[in-house]
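Questions regarding the structure given below will be posed in turn.
All protein chains but one are shown in place.
This part shows chain A:
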Amino acid sequence: MSFLPQLIFLIILGAASFFLIKRVKFLRRNIFLGKSETRNDQPDKRWKTMLLVAFGQQKMFKRFIPAFLHFFVYVGFLVINLEVLEFVLDGVLGTHRLFAPFLGGVYTAAMNLFEFLAFTVLLSCVIFLIRRNVVKVPRFTKPEMKGWPALDGNLILVIEIVLMLAILTMNATDQILAVRGAEHYLVVGNLFFSGILHPVFTGMSTESLIFVERASWWFHIVGILAFAIYVTYSKHLHIFLAFPNTWYSNLKPKGEMENMPAVTNEVNMMLGIPTDAPADPPAEIGRFGAKDINDLSWINVMNAYSCTECGRCTSECPANLTGKKLSPRKIMMDVRDRAEEVGKSLDAGGKGLEDGKSLLGDYITKEELNACTSCNACVEACPVNIDPLAIILDMRRYVAMEESGTPQQWNAMFQNMETSFAPWKFSPQDRFNWAEQVKEEEIK
């Protein structure tokens, strides 16, 4: 027995692991370009949120058809990965269907379940391709989806279809070979879905079948490893990041904006209120608000890497619905793109954040930021609890406080508030005038 296939397998597995670890380190470093923030209060609630929203797909089911199809792909991913364990062990040990002799009928049942899932994944992916490219569901054809994002979406679906076809082809040829009594091949019983493919292969010689079976096996396992690496370049990263992303969900009321303690200290000093701020202010006060990714929290950046560009946020954004430039999905894509750009630059010994570019201006325009009504529709819509609003509001803070770049009408509103304590230009003395009339009315 030749050990060559095992050796080749180990080399491929090792190389894939090496690249994968390198990519994970790259992503991790990029996410932590964001500011530190501790958000681990209420762990019970966090685990529950993760279980319901990520594991349980709770928010997906607000739109039933895609949720249903996605559920098959999701369960397929979780369950078929159990089979990958056998694949890897077979590859390393040079065995074939290692678990079959131990599990007997259970193995047959498991294989049928895997095949059923492979079939439903395949079917769902085909429908998803049709939705994207034939039906052209509006949220997949927005301007930010042109080019790579559209290709990325289609590539993922095609890869998944091809991988599932490989499993079914492998099982079909494997069982034909087993029935013919070919060496190493075990009869595992009746496999329904790959059985459908039998007529395609029964006319082939044993040698050809062995070739097809081995090719499918190698294609599937190498394909999965390659896909795992591809995922780190792709929006498909949500399959892993959805879990930490939901664990770190914002558990506060959605309407609450995070306080800025640095501002509180200054306001208290101006108003002569004693503060518990340190007597010596830190030598370097950070920027107010967010201009670039390092001004955002690492959770904002993780949000961006968790985004799979489904566009549910954008399809419910009142600004986007009425033709404004703002798209919450684009905000998340921009944060990710900028983090990638900075990360790549740092790895190449470049200037990183000091490259003269920034998230504001080079990626996200004021026009987009100004269009937001802070209605939280995007936050509510996100199936993995991404918060585009937090980023928008933080960037508005930078525009207002560091650039004094807010629209003229907002500046007028600020001025009214400073002088008349109301956003409109009314005399503060007149604030109570509304009561005069009612005070004269007799109670009926």
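We adopt the following convention: a residue touches a chain if its C-beta (ideal position, glycine included) is under 8 Å from a C-beta of that chain, and two chains touch if they have at least 3 such contacts; residues count from 1.
Here is the rule we use: contacts and distances are computed from a predicted model.
One chain of the assembly is not displayed; among "Cysteine-rich domain-containing protein", "GntR family transcriptional regulator", "Na+/H+ antiporter subunit C" or "Ribose ABC transporter permease", its UniProt protein name is "Cysteine-rich domain-containing protein".
Of the listed residues A:Pro101, A:Pro138 or A:Pro428, the one in contact with the hidden chain in the full complex is A:Pro428. Along chain A, the points of touch with the absent chain fall at residues 62, 252-257, 259-260, 263-264, 266-268, 270-271, 273, 288-289, 316, 318-319, 321-326, 367, 370-377, 379-380, 393, 396-401, 406-407, 409-410, 412-414, 417-418, 421-424, 426, 428-435, 437-444.
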